[in-house]
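Only one protein chain is missing; all other protein chains are in place.
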Amino acid sequence: METAHKRPNYILIWVYLAVLTAAELALAFELPIPRNLKLLLLLFLAVWKAALVGLFFMHLKFEKWNLRILALVPLPLAVIFILAGMSEHIW
Amino acid sequence: MHWWLPPKASTFTGPIDGLFLAILIITGIAFVLVEVGLIWFVVKYRARPGRKAFYTHGNTRAEVIWTTIPAVTMVALGLISNHYWVQIKGRNSIPPNAYPIGVHAKQFEWQVTYPGADGKLGTADDFTVRNQLHVPVGRPILVQLSSEDVIHSFYVPQFRVRQDVVPGMDIKAWFQATVPGTYELGCSQLCGLGHYRMRAQVFVQTQEDYDAWMKQAAQEASQ
Amino acid sequence: MTSVAATAHGAHAHHDDRSFVRKYIFSTDHKIIGIQFLFVSLFFLLVGGLLAMQMRWQLGFPGKPMPGGGILPETMAPGGVILPEYYIQLVTMHGTFMIFFAIMPLLVGVFANFLIPLKIGTHDMAFPRINMWSFWTFFIGGLVMLSSLFVPDGAARAGWTMYAPLSARHDYSGASIGQELWSVSIIFVGLSSILGSLNYITTIINNRAPGMTWFRMPLSVWSLFITAILGLLALPVLSGAVIMLLFDQIIGTHFFDPGAGGQALLWQHLFWFFGHPEVYILILPAMGMVSDIISNGSRKPIFGYHSMVFAIVAIAFLGWIVWGHHMFVSGMNPTLGSSFMVSTLVIAVPSAVKTFNWMGTMWRGNLRFHVPMLHAVAFVAMFVIGGLSGIFMAATPVDMQIHDTYFIVAHLHYVLFGGSLFALFGAITYWYPKMFGRLMNEGWGKVHFWLTFIFYNCVFFPMHITGMAGEMRRLYDPNQYTFLQPLQPIRVFISISAFLLFATQLIFFVNFWWSLWKGKKAPQNPWEDNGLEWSLPSPAPHGNWERVPNVYRGPYEFSSPQVAEDYLPQYKKLPTDREPAAASAATH
Partner (left out) sequence: MTHAAAAVDQMRPPFPAERGLDVYNKKLGMWIFLASEVMFFAALIGTYIILRFGAPGEWARPGIVLNIKITAFNTFLLICSSVSMVKAYAAIQDGDPKKMRFWLLMTILGGATFVGIQVYEYIHLIEHGFVPAGVREGSELAALVANGTLPAATMGLYGSTFFTMTGFHGFHVTCGVISMTYLYLTKALPGKYSKNDYGGIETVGLYWHFVDLVWIILFTIVYLI
């Protein structure tokens, strides 16, 4: 087993991504659920898909921690900015 | 010519000038400490032939001390400032009995809308005057700011009040004048080539004078 | 894959057979690129200064014809009398040139390029060709910005901060092509900075000499590294924002147009989200180079090296969460204002740590007052004033009074001129011999320093006073306001001092050019410093070292008891030193 799984099964991840995309479409247009819940689920699915691409296609899962940090540094900054900008409208 | 903040003419001057003075004292101490220290070192430790400098890489205790003192001072300053900030600009800072005046800014003039006899904005007896802000003394004034075009800024130095006027936003500011007299309202945000002349007169009047003026001005406006 | 290092190794051999164009114009040598940045940005510094002089003329002598102003066209200054619309162009372009085309490229473009490979011990940048593009995109951006001064309806005129919607709509500002050229130019500058930062970060992470561990790097390299990270992450935000502004200007989008649901405050959030890290881009490299120079001038190790490094990192991190302090009175959510105030005040702590550490370095030293050292000490003295005056603005209630007045003008010039520019004069003098092989004239350097120091304080200190009195920024004629009329004598005093300050800078420029050809030939290590760059001949050759030196110790071993002389270079092997582990030891 150790040598057989040297690299992730890319085709499997491709199927995974395709299924998630289909799920997103179904969620967005077919499921009659409250709008806010729908929004949350869609964002969750998008992040999930993005994480799959980052972890397996861009090999972040197999990189050292310091390269992972480099890749993740901008994300909190972006989140801070968006939250501050949104807070303008809820006070 | 004066060398200090402008004369005091609103209730904000107390806390703001006090805070200014407090910061001036704190920073003054730091300033003297550093500059005198620098000059002293420059004189005392200037190079002399045959001498070698003291070989050290630092001193942890000294560093902890001069990290802690500014940290504590700054946090304290932040808490005190925030106390006043909440009173001046906080979400619930506007006194409920404040007298409303509408100020509409456009390139390059201030259009001041007065509530008329009923004391409410948005009613039929409102009237608008260009570049003249009359306010009764000793009464909280609610200024409802709006802009026609670009960002302007409502600034009366003697009141220590400043608020940007942003198009697309309804911004409220308040102040309470304490000294009757004539002041100037200026635009302090670059708003185009006429920015420098976008000014209005501010008249702080006793309630009787204000009422008399308003009666007359309302009449003039309706003609 | 051939590594860059290996190529440089082979290529530089003994004589340099590159053509003139490859050597000096489309050069990929980090030192030449640094020098290209130096010449171009010194030129823009002069342009920015000239614009400032015109503003000072108008403020000191409003309505009087400016000497030599007759050459300006009717649309700017008919008969030499400056028009209001030209005045706000001056304000805008002075800020833009000084920040984007003078201070930032002088600190980062010049010194990151020149110093990083020399100080960490490598042959060149990781990506020399990208480095060349970084210069040329900057140059194109500069040309575009310069050309905008000459278009028919004039240059951009919404302040260097370009607050929308004034900047977004031509009918508000009165300029169309000028505003658009500004946006285009800034996009180029952003691209240039991103390409540069990418290079600096990769080079510092990957290409250090054997033995050059993270905590043996000079503080100048540390600060340039952190600055590069700030630039890498901040400039794309500016580029994005300016692209949207440009779209608002030319294809009618509505990002910042409140009439169609856009948000004017959004521009300010975007701009200052970039702009505050930018402020630290403009001061951190200066702090780093000053640390190097002060340690050298004091002949003492830097006091608290590690806390200096952590202070740089802390400032950079905090720099991302304080941008709202530019917007306290902008109508921003006041609760957000409270949190921005606290984070802003906290920044005072690492700044104080750095100041005290510089003083600690001078304490019990053996101070040599060469020209760079004079500038470095002046940097500390002036940076303190600029830093302390920042506390006034950080306290939100006080900011109500002094926001957008001359107090802030004084503050930012104390940091940018008293801080960055003094450090730059020092740094240029300090590394001039390694760039050109000659020393700048010491006597004229001292004259320039003292006159600058005096006139500079005469110009900017009184601005605190007029600012406290309520004099707003960017006023074409403050005498419009009766309460500002009594301040006219101060304005005249500032203006005259400013003219003298500008004249004094000509001493520097003349000294710079004169020394290029006539300066004293520089020895290899004129300042008796420890850095790796001083192991090279002056000027440093193409490709730097035949073989990169090994590093045995930290960069500030002055007055070490181990040796007789009062400095101990990083590359000097003492009998007690062990060889650093080979090549990729750093991570294993």
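Think of it as A, B and C in the order they're written, each chain with its own count starting at 1.
Assume a residue touches a chain if its C-beta (ideal position, glycine included) is under 8 Å from a C-beta of that chain, and two chains touch if they have at least 3 such contacts.
Here the structure is a predicted model, which is why all the values come from computation and not from measurement.
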**OP:** With touch as defined up top, name the shown chains that contact the chain not shown.
**Re:** A, C
Subject >> Full-complex contact with the absent chain, from C:235, C:283 or C:393 >> reply: C:235
Subject >> Sole residue of C:88, C:126, C:219 or C:540 that reaches the chain not shown, by the stated touch rule >> reply: C:126
**OP:** Using the touch rule from the top, list residues of subunit C that touch the missing partner.
**Re:** 1, 3-5, 126-127, 130, 194, 197-199, 201-202, 205-208, 210, 232-237, 239-241, 243-244, 247, 251-255, 257, 260-263, 266, 269-270, 583-588
Subject >> In subunit A, positions touching the absent partner >> reply: 1-3, 5-8, 10-11, 13-14, 17-18, 21, 24-25, 27-29, 39, 42-43, 45-46, 49-50, 53-54, 56-59, 61-64, 66-67, 70-71, 73-75, 77-78, 81-82, 85-86, 88-89
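As a convention for this text, only the chains that are shown with their structure count from here on.
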Subject >> Of B-C and A-C, whichever chain pair has more C-beta contact pairs >> reply: B-C
**OP:** Could you please state the distance in Å, as a whole number, between where the Cα atoms of subunit A are centred and where those of subunit B are centred?
**Re:** 46
Original post:
Taking each chain's centre as the mean of its CA atoms, how far is subunit B from subunit C in angstrom?
Top reply: 31
**OP:** Compute the distance, rounded to whole Å, between the mean C-alpha positions of subunit A and subunit C.
**Re:** 38
Original post:
On subunit B, where are the residues touching two or more other chains?
Top reply: 91
Subject >> Shared interface positions of subunit A, touching two or more other chains >> reply: 91
Original post:
Can you list the residues on subunit C that touch subunit A in the complex?
Top reply: 229, 233, 237, 263, 265-266, 269, 273, 320-321, 324, 332-336, 587
Subject >> Contact footprint of subunit C on subunit B as seen in their complex >> reply: 1-6, 12, 15-16, 19-20, 23-24, 26-27, 30-31, 34-35, 37-38, 41-42, 45-48, 51-59, 62-63, 66-67, 70-71, 74-75, 77-78, 81-82, 84-86, 88-91, 107, 149-151, 153, 155, 157-158, 160-169, 171, 183-184, 186-197, 199
Original post:
Which subunit C residues qualify as touching subunit B in the complex?
Top reply: 84-85, 88, 91, 157-159, 163, 165-166, 172-174, 258-259, 262-265, 298-307, 329-331, 334-335, 337-338, 341-342, 345-346, 348-349, 352-353, 355-357, 359-360, 362-369, 377, 380-381, 384-385, 388-389, 391-392, 395-398, 400-401, 403-405, 465, 468-470, 472-478, 480-483, 486-487, 489-490, 558-561, 566
